[in-house]
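For this depiction, one protein chain was excluded, whereas all remaining protein chains were kept in their positions.
Coming up: subunit A.
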Amino acid sequence: MRTTVLALLATTAPALAAGPEFTVYAPDYFASEWGPGPKIEAGFEAICGCDLRFVTGDVLPRILLEGDRTEADVVIGLNSDTTMRARASGLFAPHGQDVSGLTMPVEWTDDTFLPFNWSEFAFVYDDTRLENPPNSFQELLDAPDDLKLVIQDPRSAISGLGLLLWVKSVFGEDSKQAWEKLRPKVLTVTPGWSEAYGLFTDGEADMVLSYTSSPAYHIAAEDDATKHAAIFPEGHYLMVEMAAQLKDSDQPELAQAFMDYILSHDFQSMIAEANWSYPAKLPAEELPEAFAVLPRPDKTIFLPEDQAEVLRKPALEEWLQVFAR
């Protein structure tokens, strides 16, 4: 028993690395072995002389819970639709980066939250199972009800919240009717993205709410070109992932160095095939092959954080009313 306890404790002991410990809060998928985390850790440790440690979990709730007592020096993986509350906490410091040269489909001016990758929400389908995908959001609404989609719950998944804001942006006053038409086509609503995507790859659903960059994974990692994002002329809602440094970090220089590292070519060139998302600052010609062949929407929709925050509750209420019947 004692040896097993010791063995257990040993697995929790931090790896021996030179220099001070530098703590970054990140979502679990980001810091996992299959995410960009390990590469970023190695890349930054090579230049910072520190021991970078990712602490994973629900980043924003945790930061808000800990307040100014947080151990985090930097947080990564915040989403643009929830930054209003993050900003209001007053916990974050300016990133100090020049954001004029970003390669994003929208103009970015925020001096606190620094984007590191982005993608748009899209419905992904498999062309061997769905031969005539809808060519617009309206066509999707008008499609026969036996076309089945899986979406994510806006109360537990950031992608579900993104869909609410997407529908609100495209259909405005008519968003409730849009949901009414979409509802019979929704096979089920899953708690998170991974359950929904699993249902899709298992052949349960014809389309799944995911990202315009999702097919890149199948092309690059599985050599499978059958998965596509349906591109809608009404536009696609932008999802931006961001990082920010903590005002009360006890390692402000390291935090600043990490923010510098985020926009470096080294960091940006590994993000696409590690997080399967578009890097925030990388010329199109340097994108990996799998991304270069992806179709791009003509129009990208983005709501400033205050508008997203204002719309969130009424949009959720509307969705609940339609889907709870």
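As a convention for this text, a residue touches a chain if its C-beta (ideal position, glycine included) is under 8 Å from a C-beta of that chain, and two chains touch if they have at least 3 such contacts; residues count from 1.
Just so we're on the same page, contacts and distances are computed from a predicted model.
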Which of "Anaerobic dimethyl sulfoxide reductase subunit A", "RNA polymerase sigma factor", "CRISPR-associated endonuclease Cas1" or "Thiamine/thiamine pyrophosphate ABC transporter permease ThiP" is the UniProt protein name of the chain not shown?
-> "Thiamine/thiamine pyrophosphate ABC transporter permease ThiP"
Given A:L141, A:V186, A:A257 or A:M270, the correct residue touching the omitted chain is A:V186
Per the definition of touch given earlier, which of A:G19, A:G57 or A:P304 contacts the omitted chain?
-> A:G57
Among A:H95, A:K148, A:K185 or A:K281, which one is in touch with the chain left out?
-> A:K148
Subunit A, residues in touch with the chain not shown (by the definition above) | 1, 4-5, 7-8, 11-12, 14-15, 26, 28-29, 31-35, 37, 53-58, 60-62, 64-66, 69, 71, 82, 85, 148, 153-156, 161, 186-191, 193-195, 197-199, 201-205, 214, 217-218, 221, 276, 312, 319-320, 323-325
